[in-house]
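A protein chain is absent from this complex, but the other protein chains hold their places.
By letter and in written order, the chains are A and B; residue numbering begins at 1 in each of them.
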Amino acid sequence: MTAARRKPRYSALALLREGLRGQSGWGPAWRSPEPKRRYDAVIIGGGGHGLSAAYHLAKDHGVTNVLVIEKAWLGGGNTGRNTTIIRSNYFNRESQDLYDASLKLYEGLSRELNYNIMFSQRGSIELAHSAADMEGLRRVVNAMQVSGIESSLLSRDEVLAMVPLLDPSPNTRWPVVGAAIQRRAGVARHDAVAWGYARAADGFGVDIVQSCAVSGFLIQGGRVKGVETPFGLIEADVFGMAVAGASPEMARLAGFKLPLLCMTLQAMVSEPLKPCLNHVVASTPNGAYVSQSDKGELVIGGGLEHVPSFARRGDLRKTAEVLASVVEMFPAFSTLKLMRQWGGTVDTSPDNSPILGPSPVPNLYLNCGWGTGGFKAIPIGGKMLAHLMATGKHHALSAPFGLERFATGRLIDEAHAGVAHD
Amino acid sequence: MSDRSTFWPAPPDSITARIEAVGVTVTASCGDRGVFLLSGSSKTVAQLVKDYPGTLLQIAPDRAMLVTDAQVGLQDGWHPAGVAISDLSDAHIRIDIRGPAAAALLALGSASLAIDPNPRAAAVGFAGVTLLVEPLPDGARLYVERPWAPHLWHWLLAATQTAKDQP
Partner (left out) sequence: MTGPVRIAKAGGCALPFTFAGRSMQGRAGDTIASALLANGISTVGRSFKYRRPRGILSAGEDEPNAIVDVTLNGVRVPNVRATTQALEAGMQVSPVLGRGAALLTKLLSPFLASGFYYKTFLWPNWHMFEPAIRRMAGLGRIDPASRMSAGPGGNLSVDLCVVGAGRSGLRAAIRGAQAGQSVLLVERQDVPGGSSLWRGGDGVAGLLSEARAVGVTVWTGSTAFGAYENGRLGVHRQGDSVTLGGSLWVVQAAEVVLATGAIERPMLFERNDLPGVMLADATLNYLRRHGVLCGARPIVATNNDSAYPVALALAEVGAKVTVVDSRPPSERSAAAAKRGIRVLTRARIARALGRGRVSGMVLADGQRIEGDLIAVSGGWTPTLHLYCQAGGKAIWDEGKSILVPAFPVPGISLAGRVAGKWEAPDDLPWAWSAAPEIPGDGVSRKVWIDLQNDVTLGDVELAARENFTSIEHLKRYTTLGMATDQGKTANLLGAAAMAQATGRATTDLGLTTYRPPYVPVPMAALAGLSRGPVQSPLRRLAAEAAHRAMGATLWDYGGLLRPAFYGADEGSIVEECLAARQGAVVFDASSLGKVAVMGPKAGELLDFLFAGRMSTLQPGRIRYGLTLNEAGIVTDDGVVLCLGPDHFLVSCSSSHVGGFVASAEEWRQTRFGRDAVLIHDRTAHWATMSLSGPKAKAIMAGLGIVGTLDDDAFPHMAFVMGQFMGREARVARVSFTGERGYEISVPAGLAVALWPSLIEAGAVPCGIEALGVLRAEKGFIYVGQDTDGETMPHDLGFDAPRLKRRMGFVGDRALQLPVAGDADRKQLVGLAREGGGVIPAGAHLIEDGPRRSIGFVTSSHQSPSLGRGIALALIEGGRARIGEQVTWFDLGKTGRATVTPACAYDPDGSRLHV
């Protein structure tokens, strides 16, 4: 194991010192090396999951001779495009174990990475607009409580007290009947998660190479031996892919198929406002969700576009549909303006659960299929991929999510996991 | 959950319902027509309907809807000539939108009608629902399925009550 090349510590003291020196002493958060010909491990995809995997390979398994290849700029895919929500309010035990482990990692992540990811555990509220909705929420809240994960139901009055901008009238399209809340859930600064992992991994000696696309695989004796890049062939003992919407194409290069449908998911922000919304608020029936960033912007998302696409833009009518739902629930938002709108390409699986495990081609491991819910799972997704790459075996938490479940039928159906699922 | 009969406006009486707005009149009607959905090759369908005066709305190459005043003795089901028939005489409310401002109102409801007010295929998305369009010289007749008719009517009310100070 090479000696970890750690980073100078970030701290208030360092800020003080550098403030007096005109910021001249800060060093690069990560290097921009040229890749070597060979590594112990190569991770394809420099987003949150890929960078987290590199970090965990080094930290959990002592594997530091690692390359992360990113086709554009690190953290620029879905990690930089999502609505930053972190929660673990899932129904199935396997999902709860996975996502709550991720939430727990998020809780200590800023300190562990020495990078403030601004995780604000302000609570995630899921609204009910009918008695049937409340029954559905009760089912999930009880599932979580049985598993020891904090969650509770809120009455209509309690919701309106916490979220005073919600329309309290029963004569609105989405009357508030009650809600479920997970208080440990919240939002974080999405770019900071990628940057924090990148800096820490780089500190261990991991090479991160950006603007470098994988154009093919070298497969010998049925095993992946190398990747083709603009820098030429790079060989390694083991490979992992964490490329989200690009997963089907990456799989095609390696000669197999994945049961994924790639759809555009939009996100949008309002102009910044003084604090007016202190929780994440979501409505599964209409599909919209909203929170307020620490900069003051309302961050809004909705359901998937109806037509598969890789354009990462989205249709104007979908934007309008999402905003109409939000304005109906929060009538004062009718005075606000949409400032910016974009999209990401999400890879959705048949049971809305991720795919973690060996690919059909030996030496290549999969981390994909997170659909609309990948950001909350960055810590655990990376940790699981690292475990697979380092040991060749599943971690207990990732074992239920292998690709083979679509053949065995042991699905983990999370159709009710969150608003963005169809 | 409280009573939603206040929030969801009561459907209008489809016989008397009428909207008068600047440049456009909207009326509704139902019944008193024979309406038959026909599936089969266009030649076979044309052969079948040649004796019935009325309108044939083409929905797809192998699907058309006959609207006729005549007494039609067509039975539901599969006809050996190669046509499947369904009596849909009560399935729709007909909504007529007519007047110089009709085209703009129709375009508001449907981006495809904005592009082509005389579509070859009669089914369009309009105000969030799928319905059939029969172009008229001064507007169009919309055939909306009964379950969606109250929504369409209230949408037309909202669309024609434009505030003068909003373009």
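Note that in this section a contact is a pair of C-beta atoms (placed from the backbone, for glycine too) under 8 Å apart; a residue touches a chain by one contact, two chains touch by 3 or more.
Just so it is clear, the structure is predicted and the values come from calculations on it, not from any experiment.
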* Asked: So which shown chains sit in contact with the chain we cannot see?
  -> A, B
* To do: Check each of A:11, A:155 or A:215 against the chain that is not shown and name the one that touches it.
  => A:11
* Of A:218, A:332 or A:399, the residue in touch with the unshown chain -> A:332
* Structure fact -> Touching the hidden chain, out of A:64, A:229, A:286 or A:345, is A:286
* Structure fact -> Across A:162, A:213, A:261 or A:276, the one contacting the chain not displayed is A:276
* Asked: Can you list where subunit B touches the absent chain?
  -> 1, 3-5, 7-11, 13, 30-31, 37, 39-41, 62, 76-78, 82, 84, 86-92, 104, 107-108, 110-111, 113-116, 127-129, 145-151, 154-155, 158-159, 162-163, 165-167
* Structure fact -> Where subunit A meets the chain that is not shown, the residues are 10-12, 14-16, 18-20, 22-24, 26-32, 73-74, 76, 80, 93, 110-111, 114-116, 118-121, 129-130, 132, 135-139, 141-143, 145-148, 152-153, 164-165, 172-173, 189, 191-192, 195-196, 210-211, 270-276, 286, 294-296, 311, 313, 315-317, 319-321, 323-328, 331-342, 350-351, 408-411, 413-415
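By definition in this document, only the chains that are shown with their structure count from here on.
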* Partner subunit B, residues of subunit A touching it in the complex -> 130-131, 170-173, 175, 177
* To do: Please give the residue numbers of subunit B that touch subunit A in the complex, ascending.
  => 1-2, 6-7
